[in-house]
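Structure below; questions to follow.
What you see is the complex with one protein chain gone and the rest in place.
Moving on, here comes chain A:
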Amino acid sequence: MPSTDDWLNNPLGVVEGMFAASQNTPNSGWAAKAVAFFKDRLKEKDAHTWVPSLNDVPLHYLKPNSLVKFRCFIQDMFDPEFYMGTYEAVDPSTKAKVLRCGKYKDVTECGVDFNSRSTMTAERHTFYCVPIPGESPWVKEGYAGSSQARVVPSTSYAPTRQKRSYEEDDDDMDTDTQPQKQREPHTGPHSPTEPHGNGDCKRREKEAPSSQAASASHLDLNFPLPGEKGPSCLLKVYEEWDGFKLNEAVEVFGILSVSPALSALADEDASSSLLDPAGGMETAEEQRVHSPPASLVPRLHMLHAKPLPHNNPLLPAAGLEDNNSAFLSSTLREMAAVRAELLAYFTHVLLGDALAAEYLILHLVSNVYTRRDVLPLGKFTLNLSGCPAVASFTERFYQIIQQLVPSSYYLGMTLQNMNQMRLVPKKDYVANRLLSGALQLATNTSLFLDESQLEQGQLDTTGVRNVTALGNLISWQKVDYDFSYHQMEFPCNINVLIASEGRSLLPSDCQIHLQSQVAPPDLEAYLGGIQVHPQASQLNKFRMYLSVARQLDYSIADEVTKSVEDDFVDMRKDDPQSISAEDLHRMLVVARLLSLSLGQTSLSRDSWLRAKHVEMLRRSRMEQNKCVNGNEP
């Protein structure tokens, strides 16, 4: 059996060894065995942490043809590829014909005999993968910190690498990022091309020599969100490709291929396309997109992939279902306490408004858990109206959310953004790829819409389309991708939070008007202090809490069902106008989220009453607000 170093550093050797061994026994199923071998190795305790990750190690520090992992998002799916699965080549030293395996490789050995009868064509699929869009800096750092991969030592690299992991270990990382943020206030709303995540600036500083940052400028890597950085890769999938879906977040283990021959071949193809009748079918753009230089977009030949049920480095990677009952029960016990802390924190952030803080928690743990014909269930889009228009409250508020959720995106709804940004992905037939848009987001991404940025003016065609797309996203949790001849519907699961001054022009499941407990003169000072973060340990508790609450199962017992029905009938009896079917829908969602936020996996009578109470408070506040607005001249 190959040693540890072999399967990590020379996985192709392992594959080839198995291939060679199988030659004498037909139908040996060596390919399946090879995949199983790597799966078993990775199952071993902590084994996966020994695999270097494309996410946090710059490409030029990774050994070509070694095993790497990549936490990524499937942005596009290319056409299937036929390749030489097995072929015969002449060994340059012995001059003998040898049978070779073409799997997990981009280029063949020299001296291929095209006329050989043992050539076997096989099929593989190519996915274009990018890092998970809007991934928060703390997630990136969390994963990077837990990595134990031994990367080839390099003088220029080692210090930064170590510095980052240390920084992760001790708790002062927030104080480290803090001044950065204040120095560079959020510029996003004014220019969509500038980075939104403050962590990006930090990354850029530290990885200045990284080739990706420098070269990304002339090659469009097609990231869904503007200003994103990081590696993208062409993922070659050899089996069960039907199981993957667009916009899925997966962790891939595969063999890294950065052969310079790939780029050379691409150039060759482009220049010789005039002579080659077969090469003429690809346009230059298509070439650029489908065979970018391997130094910029490495190829990753997949051995094993697992979908990410969540993207939180603090949680066990396997998800909550299996063999983590100990973890689950301990977290469940603590949940009520953490919730109270979080509520206090949010109340502080939301200018002392406890009710709004309550709703914010509900919003952050919401999740589309199923769909009934066209109706997505469990979504809870929150419209936080009455946001003060001073001291960039909304932007500060977003940064706090970003600190808590694994991935998020701030979209300032300025007229310019609405009229110019590409929100909906569009198929580019010239380059034969899906041009990404800001709404191509992974499951459970928090989308923060800042409507306070919107001013009066004219929306053009794109603007109307963008607003419609946002409306569809909120109402149906789907995005209609533009394939120019038709549209294609892609379901999504995005938590949309709309911050606005008045009622939002977009639909929402729930609107709450912020009632500031802070006197206007003190507002500036108060907001300045908002960003004093809790301790990192507390932050981590919050992060864990939100991710766990979202993943819990939930049920309603029959007797509770009955009492809910009775309640509804009674309420309608008193005043039919007071509650509609829509209100009941919302109350059921609120009750669900409230239970989950308390760590209860079934609805209790108490939670129902509490949900009713909270809803009542909110509605009375809305009516109040309406009156106030009505009295205004």
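Keep in mind that, in the parts below, contacts are C-beta pairs under 8 Å (C-beta built on N, C-alpha and C of every residue); 3 or more make two chains touch, one makes a residue touch a chain; residues count from 1.
Simple rule for what comes next: contacts and distances are computed from a predicted model.
Chemist: Which one, "Myotubularin-related protein 9", "Mitochondrial inner membrane protease subunit 2", "DNA replication licensing factor MCM4" or "Serine/threonine-protein phosphatase 2A 55 kDa regulatory subunit B", is the UniProt name for the chain you do not see?
Modeler: Answer from the record: the omitted chain is "DNA replication licensing factor MCM4".
Chemist: With the full complex in mind, choose from A:Ala31, A:Leu62, A:Met77 or A:Val130 the residue touching the hidden chain.
Modeler: That would be A:Met77, which touches the missing chain.
Chemist: Which of these, A:Val349, A:Leu423 or A:Val564, touches the one chain of the complex that we don't see?
Modeler: A:Val564
Chemist: List the residues of chain A that touch the chain left out of this view.
Modeler: For chain A, the residues touching the absent chain are 76-77, 79-84, 87, 102, 105-112, 114-115, 117-123, 242, 244-248, 261-262, 264-265, 268-269, 272, 276-281, 370, 372-375, 377, 427, 429-430, 432, 434, 464-465, 468, 475-476, 483-486, 488, 490-491, 554-556, 561, 564-565, 568-569, 572-573, 576, 580-582, 584-585, 588-589, 592.
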